[in-house]
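For this depiction, one protein chain was excluded, whereas all remaining protein chains were kept in their positions.
For clarity, chains are labelled A and B in written order, and residue numbers in each chain start from 1.
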Amino acid sequence: MPRKVAVIGCGMSKFGRRDDKDLMGLLVEASTASLADANVGRKDIDAIYVSSMLSGELSHQTATASALADELSLLPAAADRIENGPASGGSAVKNAYAAVASGLYDTVLVTGGEKMRHVAGATVTDLLATMTHPTAEYMQGATLPSLAAMFTRLYMQRYGVEPRHLALIAIKNHKNALKNPYAHIHREITLEGIYSKPEAELNNPVVSDPLRLYYCCPITDGAASIVITSAENARKFSDAPVMIAGIGQATDTLAVHHREDPTVLKAVQISSQRAFDMAKSKPKDIDVAELHDAFEILEIAESEDAGFFEKGTAHKAVEKGMTALDGDLPINPSGGLKARGHPVGATGVAQIVELTWQLRGDAGERQVSGAEQGYSCNFGGFGNNVLSFVLKRGD
Amino acid sequence: MGVKCKSCGRVFYPKRSTCLGCRSQDVEEVELGDRCRLVTYTELYAIPIGVHKIPLVLGIVEFDNGARATGQIEADHVKIGMQLKPVWGPLRTIGRMEVFGFKFTQP
Partner (left out) sequence: MSVDWDVPRKPYPAKVLTLATGEKMVVREASREEVPQLLQAIRPLLDAPSEFYDLVAARTFAELLGWYRYRVRNEYCLVGVVDGKLVGLVNNRMFNKDLCISLHTIAIRRGRSIGAHLFAAKQEHAIEYLGAEEIFVTAESPRGFDRWMIEWSLEPRPDVQHELGGAKAWVLTRENYYKNKHRQVFGDRPVTEDLYKQSLHFEVIEPDILRGESD
C-alpha cells in the first residue's frame, strides 16, 4: 500500500540574472532555504533529486546531484540527477514522490536549478532546440519559439485567439510578479506599450511571427527546492502539511507535425486526467493553478487541455479577468514563467513551491484567499512530455 | 520518402520503424509525392546559429495521403492552405557541416 506524501519544506533562490553565483551556489541557496523551512536535520535526508537540463553544457558539471549532496554535507544520501528538458523539475518531484510512497526513502530533498544567462542567447536557444525532433525539426532550423509560433498561428486561426489575448496574459503575469520577491522580472507593462500603440512595433518586436518578445518567457538563472516525506512523518514537522495528492505524466509525439490535431496538447490532457484521478479531484475543485507559460499561448492551451475551460474558450476567460489574482481561477499568481522566470530545470519545482506557499497561506500579497487545492503543469519539449500535479492542504 | 503503416494506413514523415497510430511495426516505405499544402507557418527572426537568411520561414505541410512534414518554406505571399512542392536543397550548417534536406516551394 503506497504511503501518502507531503511537502514539509520549500524555498527558492531569487530568480534573475545571477552573476553573483554559479549553478552550485544557486542550488545551495534554494536547498538551504527549503531545509531550514522543513526544519529537518541534514542527517535526516535519505535521498536527493536534482533537476537541471543544461548543467553539463553550460556549467561543465554533469554529476550535479552528487555534487550537491557533497556541498550540502548530506552524504551518504542517495543522489540522482534528473533530466527531462523543461519538465526536469516535475520529473524530479515525481521520482522523489515514488521513492517516498514506496517506502524506499523517508525524507527526500528535491532541488531544480539552471544557470543560463552567462552565455549568448543564441547558444541557449540552440541547446534548447536539441529537444526537438532531430531530423524532422532541428535539421530544418526549427527552434522552440518557431514551433510555438506555428502552434500559435494555427490556434489563432482555429479558435479566434488574438495577439491581444497573449498581451493580456503577459500583463497579468508581470503584475503578479511584482508581488513575488523571488521573481525575475519586476516591471509593469501596459497594453498600450506592448500592443495598442504603433510604437509597440519596436517595444515588442517579433521573435517568430506571431510571437513577440513579451509573449515569450525570459532566460533566467535560479533554483527552487522542496523537502518531502511520508504524510505520517510530516506530522512531526508541520500541523498543516501540503499533500501531493495527484501526479500524472504522459508523452505525445516528438514532432509537433505528427499530432493528429496539432492544437491539442494530448500529453496535458492525459497527464491532468491521471493527476485528478489519483487525487480524486476535478478541475472545478482547483482554487489556484501554476501553468507552464514558456510562450503565453501555452497558458491558454494548457488551461483548456487540463480541463479548466472548454477547448477554444480560455481566451474569453482571460478577457473577462477570470484568471487574474482576484478572478475565479487565478493562474500563475507567482508571475508564471513569463515574469517569475524560467531557469529550465528549476521551473517544475518552483511551481510546487508556489502552490505550497499558496495552500499554506504564506503567499503574502499574492495570496489567493482560501486556497485549498492547487494544480500545476510542467511542460517538456513542445508538449511531448508533460507532468501534472494536484496538491491539497493537509488536514 | 515516408513510411506507411500496413495495418492502419497512416503515413509518416520522416521514416520510422513503428506506427504512431496503431503501434504496429509493419511499415513500408512510400513516396509522398510532390503536392502538399501549408497547414501553418511562422517567420522566425531569432534565427538559429547556422542559418543565414532572415527571416527564416518555417511551416508544417500536409500531403494528400495525410503525411505531414516540418520544413523551410520558400515562397512569396505565404498563406495557410497554399499549394507547395518539396525540393532538395541546403538547409543550414550544424557545426561546420552543411546539412541538406527537403524544403517547400511554390509548384
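Just so it is clear, a contact is a pair of C-beta atoms (placed from the backbone, for glycine too) under 8 Å apart; a residue touches a chain by one contact, two chains touch by 3 or more.
Everything numeric in this text was worked out from a predicted model, so none of it was measured.
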Name every shown chain in contact with the chain that has been left out of the document. A
Which one, A:31, A:91, A:180 or A:204, makes contact with the chain that was left out? A:204
Check the options A:25, A:134, A:193 or A:283 and report the residue that touches the missing chain. A:193
Write down which of A:4, A:17 or A:179 is the residue touching the left-out chain. A:17
Can you work out which residue in B:22, B:54 or B:87 touches the chain that's missing from view? B:54
In the full complex, which of A:12, A:185 or A:325 touches the chain missing from this view? A:185
Suppose we count only contacts with the excluded chain; which residues of subunit A make the list? 16-17, 19, 184-185, 187-190, 192-194, 197-205, 214, 218
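In this section, only the chains that are shown with their structure count from here on.
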In whole angstrom, what separates the CA-based centres of subunit A and subunit B? 31
So in the complex, which bits of subunit B are touching subunit A? 12-14, 20, 39-51, 55-56, 58-60, 68-72, 80, 91-92, 94, 99, 101, 103
Within their complex, subunit A touches subunit B through residues 121-123, 125-126, 129, 133, 135-137, 139-143, 145-146, 149-151, 153-154, 157, 205-211, 253, 255-258, 262
